[in-house]
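Missing here is one protein chain; the remaining ones are kept as they sit in the complex.
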Amino acid sequence: MPKKSPGIGSTIVILKPQLDTILTTINNLDYQVEGPQIKDFSVVLGPIHSLADLPKGYQSQEEPGKYTLTSNGKENYFDVTSGSHTWKKYFFPPKSQLMVFQQENGDSSDWITKSAEEETPRYALIGARPCDLAGIQIQDKIFLEGERCDPIYKGRRGNSLLIIANCTEPCDTCFCTSMGTGPKAKDGFDLALTELNDHFLIEIGSDAGQKALADIEWESASGYYIKEGDLAIEKAVNKIKSTLQEPERLAIELLENLEHPHWDDVAARCLSCGSCTLVCPTCFCWDSTDKTLLPGTTIIRERSWDSCFNPDYSYVAHGNTRPNTRARYRQWLTHKFASWYEQNGTAGCVGCGRCITWCPAEINHLDEIAAIREGEPS
Amino acid sequence: MTVLTTSKPLTDFSSDPMLPTWAEIVKIEQEAPGVKTYWLKFTDPKIQKEFSFKPGQFNLLSVPGYGEAAISISSDPNNKETIGHTIRLAGNVTQAIDRLGVGGILGLRGPFGSSWPIKDLKGKDIYIAAGGIGLPPLRPVIYHIIENRADYGKVILIYGARTPDDLQFTVEYDEWEKADIELMVCVDSCDDTWTGLVGVVPMLFYSLRINPKKGALLTCGPEIMIHFAAFEAIARRVPRERIFVSLEKNMKCGFGSCGHCQLGPYFVCKDGPVFSYEQIGTYLEVEDF
Partner (left out) sequence: MTSEQELISALQTIPWFQKLAPEYFDKLAGISSVIEIEAGKDLFQQGDKQDYLYVILHGRVAIEIAIPGKGRVRISTCEPTEMLGWSSVTPVVRQRTAGATTVLSCTLVRLDAKELQKMCDQDPSFGYVVMRRIANVAASRLLVTRLQLIDMFSHSSKGGKNA
């Protein structure tokens, strides 16, 4: 039994039950483990105490507007794909406190601002997919770089441990291969798992990842297991049906077609419900509102998730600059697939397919993009 | 699990652009019905001394319990004593600011945004077209021009408001004219005590003889006025890269983070609010974009 830790960049192989040991080690390192679990016929993200909490033996099927969980009788923990929850909620919480204003001496001219300091949680995220990891990396850029480094994001992200599960059973709405984000994670993880029949391959990505393996029995992955892993990934690649051709060209193609008649077509179906923005790993818009606590001497300035589909999102003093669904859908799609390139140098989409799966109007955004990018019919 | 501790009050306001610094309302001037200029002075004299802004930039004014409003700075950048913000009372936040009154304390963070590139327009004829509440963000430019008059050719202010009562800064017009700035003022409607022009800002372009090689337009106001003022300038062959507009959007952060102010790839708070028509024209011309 090798005592030395496996090197960063190396790949080891373990028997599946050992993952429980890893989870215990991680718990002992003071992390709160979060991962996928079954709840109400769907996969949600929540606390994981042991392997038993993971969705073993389940697989998901996704289509526009439909998510189905089926049991496949296998002994696999990570055959289900992402549910409606995104991992961004751990670093960019749906609600958080920006600051607290406290009135001193009951005098409304004397406010003290307190930066709301919270005990920064230490999350270990297990089972996030390579597309989810890409989403986190995009949000790292949004929240850590630029004119302000968000202290909440920074604290939580700095405390995090990422155990990515490479994807072996992608769904029909997945298109990570078109976006270059999967089904295998390239870098940015602490540990990356590839699930085989009885084993996990684990690629070590960092010191923190190494530490999580301190208590287990492992072997360097031999050529045989590496090949098994490669085959599993290849199988996943071949299973992916949805595609988005040359996504980088959308930076121009969508912005050149802002008056395409197809926008009207989508607008007639879109409910402006904002589900797509809720389930998207990269959507980052937020709103700030002041909440006054009785008796009015303490005010919390709260940050919460916002969506460009919300009616008030584009409100200005003289009216609403995006007063209809067509304008709002167009804003979302062009921001995600076109404007994002100029703003951040990358695509805004990671190809996870959630926006397609969770759209109650069953809109397949890839079809809409295809209809618009070709230009107006002559 | 939020633990509130008494962290030391923030004295360096530049360390986190979300945290406001406190300022006192030292004077309020009524400019027109529903429009007032609030003169602010930081409660910390050191911060007041260090604060500087460029014409066209804005601050986010904060009233705890109500929220924040993005307001263009309307005073002379060389005035280090106080900072003027001309506000039309429209919603909850602006009305809360008004209720604070002289002596009231509010939060201020800024300055944010891009500025009118007046220093790059030396030697040009400057046409300033403003509609209603669009004049305040342009007033700092007027002061700059007055202080550097010889740097510019013809300078013409074209200004329109709904009625004569709605015209802002009327007490300064004489001074501006004395500084060799031609004023063309119009109103939408009036009674017969008004002997000036009746019409809209784009109409005032009809009597201008703009030299396309020297003309530059700086415009601010309701977006439809911006659209038609730019239209008139383009019709007179002013190059799009010398037409500058200032846009208004819903703003929550001021530094390109919350997403609300986007227009295409631009964040109006960070890449704007001043844009050249070359940059922003194609997006401005798309309905509801």
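A and B are the chain letters, set down in written order, and residue numbers restart from 1 in every chain.
The rule is simple: contacts are C-beta pairs under 8 Å (C-beta built on N, C-alpha and C of every residue); 3 or more make two chains touch, one makes a residue touch a chain.
Every value quoted in this text rests on a predicted model; they were computed, and no experiment measured them.
Trainee: Taking the entire complex into account, which one of B:V93, B:L108, B:I181 or B:L218 touches the absent chain?
Mentor: Touching the chain that is not displayed is residue B:V93.
Trainee: Considering the whole complex rather than only what is displayed, give the residues of chain B touching the chain that is not shown.
Mentor: Against the left-out chain, chain B lists 34, 67-71, 90-95, 162, 186, 188-192, 194-200, 202-203, 206-207, 222, 224-225, 228, 250.
One rule holds for everything that comes next: only the chains that are shown with their structure count from here on.
Trainee: Rounded to the nearest whole Å, what is the centre-to-centre distance of chain A and chain B, using the mean of the C-alpha atoms as each centre?
Mentor: The answer is 39 Å.
Trainee: For chain B, which residues are in contact with chain A within the complex?
Mentor: These residues of chain B touch chain A: 1-7, 9-10, 16-20, 22, 24, 64-68, 88, 90-91, 103-105, 107, 222-223, 248-250, 252-253, 255-260, 262, 264-265, 267, 270, 286-289.
Trainee: Which bits of chain A are touching chain B when the two form their complex?
Mentor: 97-101, 108-119, 142-143, 146-148, 150-151, 255, 258-259, 284-290, 292, 296, 299, 301, 306, 308, 312-318, 321-324, 326-327, 330-331, 334-335, 338-339, 341-343
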